[in-house]
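Quick one: the structure is below, questions incoming.
The complex appears here without one of its protein chains, the remainder shown in place.
Chain nomenclature is as follows: A, B and C, assigned in order of appearance, with residue numbering initiated at 1 for each chain independently.
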Amino acid sequence: MTRSKDEIAAAVAADIPTGAYVNLGIGQPTTVADHLDVGHGVVLHTENGMLGMGRAAVGDEVDPDLTNAGKVPVVETPGCSYFHHADSFAMMRGGHLDVCVLGAFQVSVAGDLANWHTGAPDAIPAVGGAMDLAIGARSVFVMMTLFAKDGTPKLVPELTYPVTGLGCVDRVYTDHATFALADGAVTVVETFGSTADELADRLGLELRTP
Amino acid sequence: MTRSKDEIAAAVAADIPTGAYVNLGIGQPTTVADHLDVGHGVVLHTENGMLGMGRAAVGDEVDPDLTNAGKVPVVETPGCSYFHHADSFAMMRGGHLDVCVLGAFQVSVAGDLANWHTGAPDAIPAVGGAMDLAIGARSVFVMMTLFAKDGTPKLVPELTYPVTGLGCVDRVYTDHATFALADGAVTVVETFGSTADELADRLGLELRTP
Amino acid sequence: MRARVCDSADEAVADVADGATVLVGGFGLAGMPFTLIDALIRRGARDLTVVSNNAGNADVGLAALLAAGQVRKVVCSFPRQSDSYVFDGLYRDGRIELEVVPQGNLAERMRAAGAGIGAFFTPTGAGTMLAEGKETREIDGRLHVLESPIRGDVALIAAHTADTAGNLVYRKTARNFGPVMATAAATTIAEVRDVVEPGQIDPEVVVTPGIYVDRLVRVEAGDRA
Partner (left out) sequence: MRARVCDSADEAVADVADGATVLVGGFGLAGMPFTLIDALIRRGARDLTVVSNNAGNADVGLAALLAAGQVRKVVCSFPRQSDSYVFDGLYRDGRIELEVVPQGNLAERMRAAGAGIGAFFTPTGAGTMLAEGKETREIDGRLHVLESPIRGDVALIAAHTADTAGNLVYRKTARNFGPVMATAAATTIAEVRDVVEPGQIDPEVVVTPGIYVDRLVRVEAGDRA
């Protein structure tokens, strides 16, 4: 059996150490927060200028001046702080975040990431903070399905989509397996519903086992 | 009659517009503050992280956490603010100060400034914020005696002392005259105790009159 | 020079010229200077280059300025949002230019403009199509791209409280680009919910020192979209 999105999020959360400073980007990766001890064990950073971000706001908690990177209203946690955008991205680019979690269109065996632009001629390009997160955090974790809807592998020898960051991805969490990337080699950490050999065949990649 | 130091300071102050943001460096230029409407008309910046610096502290006002760039205790003015060193020098380098006033060993006709190092082999070099002030403020005013103690001119065709900043000085206030520097030419604004021709002879420079 | 408290937003933006580069604060709607943008629409300045994180949401604020046809070019990090239909339409019709800049480079390039930094090498974007045509250099084994300052003729920002010396404090994540843009423009105009006397904002908590603020406009909380 492959893993559900929620199981992938839980697996990512399990690999985030207590006390880590973490950025969960926007979209799917933000669900990792549901599996973290936010505000106590883990401190969330949001690119729009806050450390110690709390959960989504509900009811009267909603304040248009307090949102996450996806523009969703959130709440504070004790010990949080606010700062401006240049300071926020200095924090990211300067390597102070322990972990960031991103979605991806493709990841290459060298750890190159493509997640900002399909390259389609009619697509409106929009990068946001993706390139800053890709190169800034000490560890970059990717959450994605291992295959596109048409069955095409998303873990690839070389990117065909436009690059977000080079050699930046450390771990890839997918429905079929978790992979660790280092020095141009891919190691299968665990698999779900397939063996490592079967995945190596489908991906057309050499996969190491731990 | 030549001008006294206090008269020079008053002349500098008279050329600082109401509402200007001003840095007076350390030493002699700080006496310009005695002739300014500090805290109302003019806002003083100190490189160690404060805008709206007030006068020297006396008695119980002395607080070791609140000093000017010369490490002299000062007081606040209403509307002052504190910021860290990188922000303070960004303010200087970014061209946000209207005027800074500096002392000098030499100023060249091109507006080059020498005020940080005699170049003597036994001198311990120390630059502080002088190079930042020289290139940062919109207008750089120099206060100095026009001649060194041995009679050597300090307004010169070319610097012989080590450079602080190139082409940065706008006006030079001395005991003998006030000079305006622009486009490689020196204009005598007013003289004290000599004529412009006499000064041109002593300096060995071509001087324009307004 | 000291900040001037304007009687109206219209007075505050009265000299924004055709062809100006306008830095517009906000991240989505948080921190967006709605009142100043509305005044800029009434002012009618055209052929503007707008630098902002997004390219407008729904029909308000920056989106309304785009809809009014006053903007020639948008420099931003993230134009594509669920409710950015105004920009999307103009872009697909070829009626507006777009320069996409990684968000951290956008902030840092404005910070450089304000801080007198001539250019800087950043790893963000290096090796990507957003660095095409730009100088690159390997520093400490890592590829960097050289980025230049982004200066504004005017910055329109929203803050929470100002004093008449121009000092600003912000509120929560509505702070975002405001403090950076205030340093990067020749003229900075801030709309604020309250204006107090000098000394009423603790000097320790000032976020934008008054030296960066030229004009203030007080807006009622209810003025916000």
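The rule is short, and it goes like this: a residue touches a chain if its C-beta (ideal position, glycine included) is under 8 Å from a C-beta of that chain, and two chains touch if they have at least 3 such contacts.
Predicted model, so just to flag it, every value in this text is computed and none were measured.
A.B. asks: For the unseen chain, which displayed partners does it touch in the full complex?
C.D. replies: Listed by label, the shown chains it touches are A, B, C.
A.B. asks: Touching the hidden chain in the complete assembly: which of C:6, C:169, C:192 or C:216 does that?
C.D. replies: Candidates C:6, C:169, C:192 or C:216; residue touching the omitted chain: C:169.
A.B. asks: Taking the full complex into account, find the residue in A:47, A:76, A:112 or A:175 that is in contact with the omitted chain.
C.D. replies: Considering the complete complex, A:76 is the one touching the chain left out.
A.B. asks: Which residue, B:5, B:84 or B:138, contacts the hidden chain when the whole complex is considered?
C.D. replies: Of all options in B:5, B:84 or B:138, contact with the hidden chain holds for B:84.
A.B. asks: Write down which of A:32, A:51 or A:169 is the residue touching the left-out chain.
C.D. replies: A:51
A.B. asks: Hey, which chain A residues sit against the chain that's not shown?
C.D. replies: Chain A touches the missing chain through residues 17, 19-21, 43, 45, 50-52, 76-83, 89-98, 136.
A.B. asks: Tell me which stretches of chain B touch the chain missing from the display.
C.D. replies: The missing chain touches chain B at positions 46-50, 63-67, 71, 82-86, 88-90, 92-93, 117, 122, 124-132, 135-136, 162-166.
A.B. asks: Given the full complex, what residues of chain C touch the hidden partner chain?
C.D. replies: On the chain C side, contact with the omitted chain comes from 108, 112, 115-123, 137, 139-140, 142, 144, 169-172, 202, 204-205.
Quick note on the criterion: only the chains that are shown with their structure count from here on.
A.B. asks: For chain B versus chain C, what separation do you get between their C-alpha means, in angstrom?
C.D. replies: For chain B versus chain C, the centre distance works out to 34 Å.
A.B. asks: Taking the mean of the C-alpha atoms as each chain's centre, how many Å separate chain A from chain B?
C.D. replies: From the centre of chain A to the centre of chain B is 53 Å.
A.B. asks: Give, as an integer number of Å, the spacing between the C-alpha centres of chain C and chain A.
C.D. replies: So the centroids are 28 Å from each other.
A.B. asks: If you look at chain C, which of its residues touch at least two other chains?
C.D. replies: 111
A.B. asks: Can you pull out the residues of chain A that are in contact with at least two other chains?
C.D. replies: Touching at least two other chains: none.
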